[in-house]
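Before I ask anything, let me first share the structure, which is written out below as structure tokens.
Note that one protein chain of the assembly has been removed; the remaining protein chains are unaltered in position.
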Amino acid sequence: MAKVAVVGASGFTGGELLRILLAHRYVEVEIATSRTNAGEYLHTVHPNLRGLTMLRFEAPNVDRLTRCDIAFLSTPAKVSSELTPKLLETGVKVIDLSPDFRLKNPDEYRRWYGWSHPHPELLEEAVYGLPELHRDRIRSARLIACPGCTATAAILGLAPLAREKIILGDYLVVDVKIGSSGAGLSRSLSSHHSERANVVRPYAPAGHRHVAEIEQELERLGNPVRVGFSAHAVDMVRGILATCHVYPTRSLDIKDLWRIYRGFYKGEPFVRFVRDKKGLFRYPDPKAVVGSNFCDIGFEVDEHTGRIVVLSAIDNLVKGAAGSAVQCMNIMLGLDETESLRIPSLHPV
Amino acid sequence: MAKVAVVGASGFTGGELLRILLAHRYVEVEIATSRTNAGEYLHTVHPNLRGLTMLRFEAPNVDRLTRCDIAFLSTPAKVSSELTPKLLETGVKVIDLSPDFRLKNPDEYRRWYGWSHPHPELLEEAVYGLPELHRDRIRSARLIACPGCTATAAILGLAPLAREKIILGDYLVVDVKIGSSGAGLSRSLSSHHSERANVVRPYAPAGHRHVAEIEQELERLGNPVRVGFSAHAVDMVRGILATCHVYPTRSLDIKDLWRIYRGFYKGEPFVRFVRDKKGLFRYPDPKAVVGSNFCDIGFEVDEHTGRIVVLSAIDNLVKGAAGSAVQCMNIMLGLDETESLRIPSLHPV
Amino acid sequence: MAKVAVVGASGFTGGELLRILLAHRYVEVEIATSRTNAGEYLHTVHPNLRGLTMLRFEAPNVDRLTRCDIAFLSTPAKVSSELTPKLLETGVKVIDLSPDFRLKNPDEYRRWYGWSHPHPELLEEAVYGLPELHRDRIRSARLIACPGCTATAAILGLAPLAREKIILGDYLVVDVKIGSSGAGLSRSLSSHHSERANVVRPYAPAGHRHVAEIEQELERLGNPVRVGFSAHAVDMVRGILATCHVYPTRSLDIKDLWRIYRGFYKGEPFVRFVRDKKGLFRYPDPKAVVGSNFCDIGFEVDEHTGRIVVLSAIDNLVKGAAGSAVQCMNIMLGLDETESLRIPSLHPV
Partner (left out) sequence: MAKVAVVGASGFTGGELLRILLAHRYVEVEIATSRTNAGEYLHTVHPNLRGLTMLRFEAPNVDRLTRCDIAFLSTPAKVSSELTPKLLETGVKVIDLSPDFRLKNPDEYRRWYGWSHPHPELLEEAVYGLPELHRDRIRSARLIACPGCTATAAILGLAPLAREKIILGDYLVVDVKIGSSGAGLSRSLSSHHSERANVVRPYAPAGHRHVAEIEQELERLGNPVRVGFSAHAVDMVRGILATCHVYPTRSLDIKDLWRIYRGFYKGEPFVRFVRDKKGLFRYPDPKAVVGSNFCDIGFEVDEHTGRIVVLSAIDNLVKGAAGSAVQCMNIMLGLDETESLRIPSLHPV
């Protein structure tokens, strides 16, 4: 029975970690920290946990955390880069859900995040927590850097093409649509229901920080690109759809795509292909993955333009955050990778 | 390993039955029927089941159904009253989610549904499938009549008061708010997204058929009432809130209510009390039960008027239909009543 | 050309006042105040006004306000009770959208709002700004106290019955459903899109302050009552439905109700009756009034219980606030009462 801590447990991602970990048969949630809610029952903040646990939030404290085997850090940027070295030193493994260890090149932190990384020596050791790409390294990792939510959708959608060097790197467009939980619990006006309902808000037409990690991972697969990335807030609570518009380096038809994608994701427990002739859900749609750890991937060839359209849908809080993190933990602990994650999505919802 | 069939498996309730039953450790889904979708994979209609089963819909056929131990009937009114006797005859137990066996008095079918019941002899045998009220009779039942979704919310909210004869029977108001999945898959204009979004539509200010079963059950508890019932469609997919406005026969304070409710529901696995001093979810809210089998109950005393307000929230497709049905099945099979139902709700969603 | 000011112009109600007043042919918006947004163009906060005006917010300043003929106060409770006497003194008429002058009896402020009214001498002079009840007094008023939004819906729904003394005062239930704009721009967690979407949140099962003004107005019509009032937040931006459950003092049928309601509201430009045999919108629904100044009223007799159900739907920001306020202004200025308010609602929206 591994002991785990959730640091920053009162946010949406923290809540999802708790939901999944409390139902996990082989781990015990020892600590859930929250500065604001210290002393309160988890269900005060996460009403879905009512009746399922009597655990309470506690204030964060490094000494207490060292009692755990694994700490999930669901903390704001720059917090985990300070906390992580302390935990690693005492033998606690870290699964970091913040952006602090995702990029290999410290210069990229300066460029995209505007700060100097305080522990660049850990960047190379940190493993980018996408099991579909880095399963072997995750197994023995001390430090996992979980991907950004939109990056997860984009990378899983594009990785098979990247390994085949199919993406024309100068003209890659990734157009992302995301639900309100992606912005976290911040009480900004932009999250006010009256201002957030019924929007298609292009909150980052250019310059989104996840570009850095998408480019890093696609390059590691052999296909350097510059991503023309635009992110839009749409009216849903959970979910991401990444629409990837790819101009290919060579001509491909649908059969080629099926072969490439099937080959790449053979045996993956949480990647599903969605490209049907019938039904409402013929292509990936975040609605069909809400609450699950699945990444649904589909594709189309636009014969008019030669463009390949890759569609990739995830629940931003699950496969885009907590679910992927637990999947990494399962791998690190030598457990069945799907433990506590075999939950179908809800439909309709 | 009990074998089960879901008859009418392409609807929303059918989909929920499949979601829960496919994950159940002690039953096997043998048959899922659908006239329209016969031959197709379940995930064509229920995208959340993609990758979880290779089962296909088949056309309904009584002979095939007799291979099962239990048949769930998620069929329109009047279908199951014809099918049920045939199934019972061959030893198949029936869990009926239609209204066909809910009422004890055949006259009430004439009055509320406008038709003569074809098998009144089965009405007395049928057990009203609310475990919190009829657990013992469910255990040995051949035929379960699952409650209407709004009736579940109202009855569970009011039962503790009814047993104490606290409800002034002439002035009981139940004001219900329900999501769009409650109307089923019918392609009527009233379900069109553009016409259904942003509504508070009083679709049944009076005359709702669930009144009959609510009054039946409250009377059996000792408190005859006439329910002033009004139902409103609101903009959500899942969920019911029943706001019960009760004028009491004697004066009660909050402590009395806690005592009465705690006593009545002691040990119930799927009833939670929600009445907090802090937090956003201080009272029951369907948002907090989405995807779960919980019924959240709360109450307030209006000192200005003497009125007691009882709030009862469920997911109409789970505790209001499929979840309750599986809970009954678990009881009938002698299993842990919570088997396959210990799924927390999603939050936020 | 009357000169008007909007004090507190950056909120939702302030925005609606500006939308309506900027399009008004006989008034000129001279001043729009906002502490937070002073110096900015109105469209920074109200994107719908982009391109329609070059006016900017200015910081509130009493001296500046005295240049106007009429000041609309869209300020938090307790602000306008201080500001109003100063404005009246200089001859500026005040249309107050806060609760500060709605109640006639100063004791009621202590009871429902918990504070001593600083200017009780103005309470009797203030006219409750519901043209359908107080048109004559509005004409010559210096100070208008605009009703609370849920009170508008409830009072307009019940007034015809009250004048006939039909409401059994001890058993009157008003069950209200309201959209997110009703809570204003406050950045509380309860307004966060992820926490506010898909709710039916009983935020005030008892104890809502609007009870005081509803009871005051119904009593003035001759029918003292104690209102069993419960308010629920539902997932829409604009709109209120008040479902009024009335147990009558004498038996009435539908024809009686038509006669009573038609008689009471004869000639009213902004009251519509909705009770059809066909169509989706057979009863009042806030969806059908969004953006308009209409109050849609419908009713039903529940033959099973004798209960009368009165349904009353408004746009909380228009008929529930800014629209009604401008209607009062039109009356005060001797203009056509519907000036700048003859805008049909949007459908679908």
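Each chain gets a letter, A, B and C, in the order it is written, and its residues are counted from 1.
Here, contacts are C-beta pairs under 8 Å (C-beta built on N, C-alpha and C of every residue); 3 or more make two chains touch, one makes a residue touch a chain.
The structure presented is a predicted model; accordingly, all values stated were derived computationally and were not measured.
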Check your understanding: Of C:4, C:49 or C:241, which residue touches the hidden chain?
Key -> C:49
Revision key, fill the gap. The listed residue (A:70, A:185 or A:211) that touches the chain absent from the view is A:211
Point to revise | Per the touch definition above, residue among A:101, A:265 or A:283 touching the missing chain | key: A:283
Exercise for review: For chain C, enumerate the residues touching the unshown chain of the complex.
Suggested key: 12, 15, 19, 22-23, 40, 43-52, 181, 237-238, 272, 274, 276, 278-281, 285, 287-288, 290-292, 294, 296, 342-349
Exercise for review: Pick out the residues on chain B that sit against the missing chain.
Suggested key: 12, 179-181, 185, 187-189, 191-194, 196-198, 237
**Study point:** Contact footprint on chain A, counting only the chain that is left out
**Key:** 170-171, 173, 175, 177, 179, 189-190, 194-195, 197-203, 205-207, 211, 226-228, 230, 232, 234-239, 241, 243, 245, 247, 280, 283-287, 290, 298, 300-305, 307, 309, 311, 313, 348-349
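As a working rule, only the chains that are shown with their structure count from here on.
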Review point. Among the chains in this structure, which pair is joined by the largest number of C-beta pairs in contact?
Key: B-C
Point to revise | Distance from chain C to chain A - Cα centre to Cα centre, in angstrom | key: 45
Practice item. Find every residue in chain A that makes contact with two or more other chains and list them. Key: 12, 181, 237
